[in-house]
Structures are given as C-alpha cells and as structure tokens.
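The next block holds one structure in the form of structure tokens; read it before the comments.
A single protein chain has been omitted; all remaining protein chains appear in their positions.
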Amino acid sequence: MLRAGTFGVMQGPSNWGRWGADDERGAANLLTDEHVLGACAVPQTGRVFNLGIQLKQGAPVAGNRISPVHLMLSDGGDYAALGRDDWGTADDYLFLASGGTSHIDALSHVWSGGKLYNGFSYKDVRSSGASRCGIEKTGGLVTRALLLDISGRPARDGGMTGPEIEAHLGDRGLEARPGDALLFHTGWMSAALSGELEGRSFPVVDTSAGDWIAEHDIALVGADNPAVEATGTRGVLPPLHDVLIRDLGVYIVEMLDLREPVLAGVDQGLLVIAPLLISRGVNSPVNPLLIS
Amino acid sequence: MLRAGTFGVMQGPSNWGRWGADDERGAANLLTDEHVLGACAVPQTGRVFNLGIQLKQGAPVAGNRISPVHLMLSDGGDYAALGRDDWGTADDYLFLASGGTSHIDALSHVWSGGKLYNGFSYKDVRSSGASRCGIEKTGGLVTRALLLDISGRPARDGGMTGPEIEAHLGDRGLEARPGDALLFHTGWMSAALSGELEGRSFPVVDTSAGDWIAEHDIALVGADNPAVEATGTRGVLPPLHDVLIRDLGVYIVEMLDLREPVLAGVDQGLLVIAPLLISRGVNSPVNPLLIS
Amino acid sequence: MLRAGTFGVMQGPSNWGRWGADDERGAANLLTDEHVLGACAVPQTGRVFNLGIQLKQGAPVAGNRISPVHLMLSDGGDYAALGRDDWGTADDYLFLASGGTSHIDALSHVWSGGKLYNGFSYKDVRSSGASRCGIEKTGGLVTRALLLDISGRPARDGGMTGPEIEAHLGDRGLEARPGDALLFHTGWMSAALSGELEGRSFPVVDTSAGDWIAEHDIALVGADNPAVEATGTRGVLPPLHDVLIRDLGVYIVEMLDLREPVLAGVDQGLLVIAPLLISRGVNSPVNPLLIS
Partner (left out) sequence: MLRAGTFGVMQGPSNWGRWGADDERGAANLLTDEHVLGACAVPQTGRVFNLGIQLKQGAPVAGNRISPVHLMLSDGGDYAALGRDDWGTADDYLFLASGGTSHIDALSHVWSGGKLYNGFSYKDVRSSGASRCGIEKTGGLVTRALLLDISGRPARDGGMTGPEIEAHLGDRGLEARPGDALLFHTGWMSAALSGELEGRSFPVVDTSAGDWIAEHDIALVGADNPAVEATGTRGVLPPLHDVLIRDLGVYIVEMLDLREPVLAGVDQGLLVIAPLLISRGVNSPVNPLLIS
C-alpha cells in the first residue's frame, strides 16, 4: 500500500459514512456500552499502570516542540517569606505543546486530499481550532488494550505487518476484537528517558498493517514513540497516520511510557484514556491508564 | 469542628504515618488492587460520562484565574494559504491555570501549621514546584464513585453533614466503602455554564463531614463547584480542604460537570481520574470518567 | 471616503511602490537619518514620559483578549523557604496577547482586497507568522511626536478630520512635518484605568483624516484607546486601519497612557518606540517613550 504521492485517493478500507455523514468520533463509535462492559471485565490483578510520561523541562518531546513549562502562581516560599506558617495554598500554571508529550491525536490532526476523516474539509481546522473532529468531540475512551512488546525486533526487518501482529497475539493466546486498542512497546521511550536515542533505530508498525487494523476494527493504536510508524522524510505525511486517522477514524496515541506493564509481563488490560476536553483541540496531553 | 484560627492543631482524625513516614500519596493507598478490581465490577450499563468541562476562553473558571488559552501551531488555513490540499497536519499549544478548570488537587495544594499531609514542610513547595506530594506521585486513581445530587438542598440549611450524607446514600440503598469517592452535584456548574451564577447560593458540604469521611475512609471528594465547601472569607483556608487534604490525605476534585450522570439517574459508577504527570505539580487539569 | 464594502479598491492616496517593490517598512522609511537628528533636537526639558500601561492581570485590554500573565521562575520566597539569605536571584516568565496591551501594529496586522501594504499577499501571514512585513522588519522608530489632547471633544461631533487636526496644531503654533507622529489623547485610557468606561463615548479620528495624514506624510498615529478610530461593527475592518496600515504603510500604536504628558502640557517631543524584534510578529507590546 504505497500512499506517498497519492494522498487523498482512498486506496484501502474506509470508515467514512459508516457512523453517519455527520460523525466526528470515528472509531470511538466502536466503544459501545457492551464493549465498555467487556473491557471492564478484563482486569485480573487490579494493578494500575500510568502510561504517560512526566511533564517537565527536559522531558522527551516529539519533534521540534518545546517540553512543558510548569510555573507556580503561589507556593510555600511566598508564605515563608512572609513569615506565615499558619496556613497556605499553592497553585500552578502549565504551558505546553499538546502534541509534544504523551498525547492522543484528535481526528482533526491530519488530512489528505483536502479531507479530514469522514470527508470534512481541512479548512475547518483554523487558528480557532478544529470546528470538526476536535478532541472535545471524542471525549473519554474506555476499551481493552492488547500490549505488544516488539522492542526485540530488529529495525532492519522493517515494520510489523498485520500477519505478524496476528501471530504475535496468537502466540500469547490473544485475539483482537472490534474496538480493541493495540499498544506497541518499541523501546524508543526507554532510550529517550535514559538519553540513549542517538544513533539507534527502533522497530515500527508497517503502513500495510492498516488493512489488518481495519479488518479487525481496532479503535486505537498507541506506541512509546513520537509516531507509531516510520516518520519518513520531512514534508511527507506519515502514511499510517493517513490510513488510521483519516481513512478509518482510528485514534493514535503517542509518546507513551510502556516500560512498567512490559516489565510486569502484562499483555492485556482495561485501557482508559481521558483527553482534556480542549475545545476544538487537535491533540490532548493524556496520562492513559492500563488496568491489568 | 471549628478550625479557623487554630490551623495546624490537629483536632480531628488523621492519616499521618498510616502509610509510612515517607508516604506522599495519602488516600490513594486505599485504592488497593482488590479495591480497583471491585470498582471495575461496578458498571452495569457501560455508559461513559465525561465529568470535565470544556477548556476554552470564557469557560467557567475557579477564582481569580484566567480561562485556558488554546493556540494553534499549524492548521488547515496555513495549507489553504499555500494552495496545498494534498495533505497536512495540525498542532496546538495550551496555556492554563491548572486549578482553574476541572482539576484534581495534589496533596501539596494546601497546608496548615507549616505542614503538608503526613508532616512534610510547606517549604518543600517552591517555585520549582512541590518536591513532596506532587501530583506525579499520585498518578491515576481508579475507584468506585457515589454520586449525590444535593442541588435541591436549600443553601440556608447549611452544609451537608456526615449523617445527612449517610442518610442520602441509605435512601438509595448505597453504603460507602473504604476507598470510595463521593461526588456532589450542587448545581453550581449548571448555573455557571448558563451564565446564571449571580445572586444565587448553592449547597455545600459542611466541615463537620470531615469526621464521617475519615471514619468511612473515603479516598476522594469531588464537586461541580470551585470548592467542595463554603469558600469562606478571603484569606482563610477553606477548612474542609484542611481536614481532607492535609489531615487525611483525601483528594479533592473540583469544577466538575455532573449534569449528565445526574440526569441519567446514575448514583454510582467506576470513576477513573488520570492526572497529567506534571512533575512537582500542585494541581492537574483532568477529565474524570464515570462509567455506570 | 467610504470604504466599507469596497475594501481593496484603492480609493485614496497610496504609498505602494514608493520605497521599492520589496519594501516591508512603509512609513518607517520617512525616518531618515536627517529626520532622526531633527527629532533628537526637539526635547527642551529632558523629561521622559513612559507611554505604556502596566502589564498585569486586570489591566485594560483591547478587545476580547486576556490581560498579560506574569509568573515567577524563581523568587525570594524560594530562598526564604530554604533558609538561605546569603544570596539569590529572581527570574520571570511572561505570557501575553501582543495586541492586548500598549502595542504597535506591524504592517502585516491588517489587509484588504487580499493585499497587505505594498501589495504583498495576505497569505504570507500564517501560523508561522508574517513572512512579509513582520515587526522585526520595522525595528525601532525614532521621530518627533505631536500630542493632541482631544478628550474635550464631544463624541457626538464625529471623528476629528484632517482640517481639524491642522487647526488644532496651528492653534498651538505647530506644523506637521514628514515623518512626524500624531498622538491622540481621547480620555479612553483614563476611564479604563479608573474603571469608568461603561456607558461613555470617546472622541476618535475620522476615516477622512487619512487623506490629510497621507498628504503630510505622517509616519505613525497613536492613541490611548484600542483603535485610533471608531471600531465600527464587528466583522468590518476599521477603515482607518485600512487606509493607514495597508494603503500608506503608516504605523498605528494603541492602548497608550498619555495622561502625564497631557497633564504636563506637553504638545511635542522626541518619540522613541522600540518593538521587540518578534520574528514574523504582527504586533509588539511596547512602552513608547516621549521626551519633552
């Protein structure tokens, strides 16, 4: 499935119109009440994993963005200076590039052929934000996640394909169901957090996996790197973004920290992602929770 | 339980030391694996409610803060101006007062008698943030929530007391269990969202309820207003904040939008709160999810 | 000179092409070395007036913007909390809407008929800022300013016309020279700073004054209000902005505090405006200095 150069010509599967001509939530529609109830039944241990990274200066950041800036509006120092230790309150401000830290892409994050998911115009995304497919339309996502540790895969073997994903799951007795999330641990974030990114390559998901993802009605794909796929050369839309977000309305979650659940041997769990309801937002920082 | 003027003298129940001298997570410790598993079993319908308000200019805001500012780093307009509709991506920035929108207070948010929860010094909260009891130490919270609609209660009747909370729950066949969350719908947010705050009073929770909350090991108290309790006069720490956060390590979540679950007649559910892991943060904006 | 509805049809005087097809500085070109030397010879008393307003929460703000947010990165309180009074440093951050406080409009701030000043396309102003006519191209402006106190003019008399400006100056023995700045004191800022804006009207400059301004080669027009002219109905470009900035390349400076020089009876002085060199900026906050 070669898409570069032919963006906007739908060559593979599509979910446009599937949930109505006005739908702005895409694969979130797969998270039916029944699916949610099923996902809530997945946890066996009750352990809660935080999949977001810490927001602070110097934290790993996706692309040419700045890391979050955290500033205090009031703090204990103010009271110390005043010699008042009877009581006090602290308050803070946050300035951040939503897409720079652990975040979920809204369906308005990318487009091709002039169209967002479901055929909305890219012109609906302006300085005032996305009047179509904003993250506030998505809201919270509750589903089952399947966690794939592919960090041992040599980068030279190319990206994971659909059949490889299926085999990986099958080996563990797992089967993807409609509405499920796939989370890929590539090792990128481990390296980023320990300052060892330079000169290294990491496994990715192949563009061709889009077909498998469509066929299995996966609702969300997450990874511990800045883009699920190979990001390609500058100035070309990552092709799997095009397939997942634009053609299928499938959500992408990036910059996750998956070390702990991988270390604990977790391969499935209840996944809860609660984007801030940023009006017309094209991303939201999130701290996804995985409950095993 | 009159506390004004005597802050810092522990007059009621306390959880200091209960989870160790170094504990910075307070009542989050009540959310044991077993409790989490129990909470996951609560949902009966699978419906997911977003309890956060939308982040945008002009949104309701707590106190003398600014409402969030959302700005675009790139958008469809840029591509339209360039005459390029082959493909594109949108990206955005967010600037916000963490405590101004729907948020969770970290245990470092308030102190009295010079002490934070568990006896840490308020001097650990400086411009660099809270080196003790920061929100990144708390992480995600998964529990059962009991939702109390008290919007019909006349403000002149004073705040809800512990026995009244117990009666309210009992009338609905509910009983609080250790680790549960209490969510109070007062009607404040409904009024704020429709621009009808002025001149109106809303019910609150009484300071005395702190004893009942301690006795029942409630882990979190939320409300659809800027402070669970009567905020009192400027320059005095809200006394229930002092009891809950500082004495007990109980979490407070404010500025929620509880209209939909109340309208749907929901009185309990699985509550998932996933604070951004803001390093040393004293608050985090959140979009809590309630799954009924 | 009625322009509404016919934007982009140059009906009056124009400076397009006057300083070359590539010029991005407009009337700043009138500030020749000779003109600057002449302006430096204007001061008679050596008194320096700050014409900017204070940047702080709650300050007067132009339009639907937020007032500046000032936050500390480090302060004395931090050292007090640490019990260290040997030495220390304080540092701060600023978040502001450039056009909300005292500011200068770049020539890229407005356009009509698809064209900025000198015929550049409005499409050169994107999320990455203004690649044409950005404020960093303008840089510092040094000129003579003529200060007109029109606060006594009844708003019902309509805006000041060119002949009225000339008469006002003539009465004071002043004559406008090419490159000069005109500063209008309308009383708006006095009222804004004392919280007395509501229900009041203030004098403005008439659109027709654009001809006189062009004829006299005025380089800059400033005022103590959010727009030099009547701002008109929402959704229509202020017509004098169109004439001055777009047709003539004349600079507009807004939200000034002119109370002190007016009180001191100053009617001319050396005016120095030093925009921050915000790369591709369409505005810059400024604190213009008037030296009498």
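A few remarks follow.
Chains here go by letter, A, B and C, matching the order in which they are written, and residues are numbered from 1 within each.
As a working rule, contacts are C-beta pairs under 8 Å (C-beta built on N, C-alpha and C of every residue); 3 or more make two chains touch, one makes a residue touch a chain.
Treat the numbers as computed from the prediction; the structure is a model and nothing was measured.
Checked against the full complex, the candidates C:V125, C:A145 or C:L244 give a single residue touching the omitted chain, namely C:V125.
Listed residues C:L174, C:L193 or C:L237: the one in touch with the omitted chain is C:L237.
Residue positions on subunit C in contact with the hidden chain: 7-8, 31-37, 40-41, 43-48, 50, 52-56, 59, 65, 68, 70-73, 75-77, 79-80, 85-99, 108-114, 121-130, 136, 139-140, 142, 236-237, 241-242, 270, 272-283, 285-289, 291, in rising order.
Against the chain not displayed here, subunit A makes contact via residues 57, 64, 66, 69, 72-75, 77-78, 81-82, 95, 122-128.
Although one chain is hidden here, its contacts on subunit B can still be listed: residues 69, 71-73, 75-81, 93, 95, 127.
The rule we apply is simple: only the chains that are shown with their structure count from here on.
A straight line joining the Cα centres of subunit A and subunit B is 25 Å long. Between subunit B and subunit C the centroid-to-centroid distance comes to 45 Å (mean Cα coordinates, whole Å).
Taken residue by residue, subunit A touches two or more other chains at 71-73, 75-77, 79-80, 93, 95, 127, whereas all remaining positions touch fewer.
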